[in-house]
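Below is a structure I'd like to ask you about.
The other protein chains are all here in position, but one chain of the complex has been omitted.
Take a look at chain A:
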Amino acid sequence: MTAATDYTLAELCIVAASKAFENDGEVLATGIGVIPRLAASLAMKTTNPDLMMTDSEAWMLSEPNPLGKRDAGFQQANESWMGFSRIFDNVWSGRRHAMLGPTQIDKYGQTNTSALGGTYAAPKVMMLGARGFPGNSISHPNSFFVPSHNTRVFMDGECDFVSSVGYNPERLPRGHSLDDIDIRLVITNLCVMDFGGPDHQIRLLSLHPGVSAEQVQENTAYPVYIEGDVPTTQAPTQAQLDLIAALDPHNQRAYQIKDNPPGNPR
């Protein structure tokens, strides 16, 4: 398949993020937010048809639902009931891979979705709460999507509140090894990373077109492991773009990254 030349950064991120699910086999792919959900849906339609997915409400689907309002005649492809209580049976089995967008990600890959600044008794900014992050992080693989790569997200020091575990030896539970923790890809508006550097250091895997390694480091408050020549993030194919358009008929993806820039700024 030949690469397309005309695509948005959001579409590039969707395709890059879909790679996270490629070799997962038969697991529940949970993408929270437009880009992660489209990434999981694209993977299910292309590289990994064994993926499982819900309708984000209470049913398991054999075909991903398009995003947003659907025609009155639309019938979703249910394959089982999958209410929230049953989601935890799946989470604790480990047969799930979630992709989420935390507010902070520290050098250990620990994340924060709960509270910023102030004291815990009276935080400066109260956010969502820990939600399912603690359980996700210790039970199954997780990936992250960050629409705005900056030093507030990839911040100095440790997260204000650690909602999910990372590769922090200080916090490692007794009887566990750091290898039990499974953070997969970190996809941002600048690049793709993982925690595969020495001692689980964050590592640059690919740069989006027009982005430099220096730019990634400047926008990350801790050292990024950069090995040799870093490849450019693979451009979407026209077939992938067509699938994405069909999965997102209302173009919600255009509102996920500030100003919806092109993916290949030439």
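Worth a mention:
Assume contacts are C-beta pairs under 8 Å (C-beta built on N, C-alpha and C of every residue); 3 or more make two chains touch, one makes a residue touch a chain; residues count from 1.
By our rule, contacts and distances are computed from a predicted model.
Looking at the choices "C-type cytochrome biogenesis protein CcsB", "CoA transferase subunit A", "Cell division protein FtsI (Penicillin-binding protein 3)" or "Signal recognition particle protein", the name in the UniProt record of the chain not drawn here is "CoA transferase subunit A". Only one residue from A:8, A:41, A:104 or A:137 touches the chain missing from this view: A:137. Note on the undisplayed chain: of the listed residues A:30, A:104, A:168 or A:189, the one touching it is A:168.
Remark: the residues of chain A touching the chain excluded from display are 55-59, 68-70, 81, 83-85, 88, 91-92, 114-115, 118-135, 137-139, 161-165, 168, 171-176.
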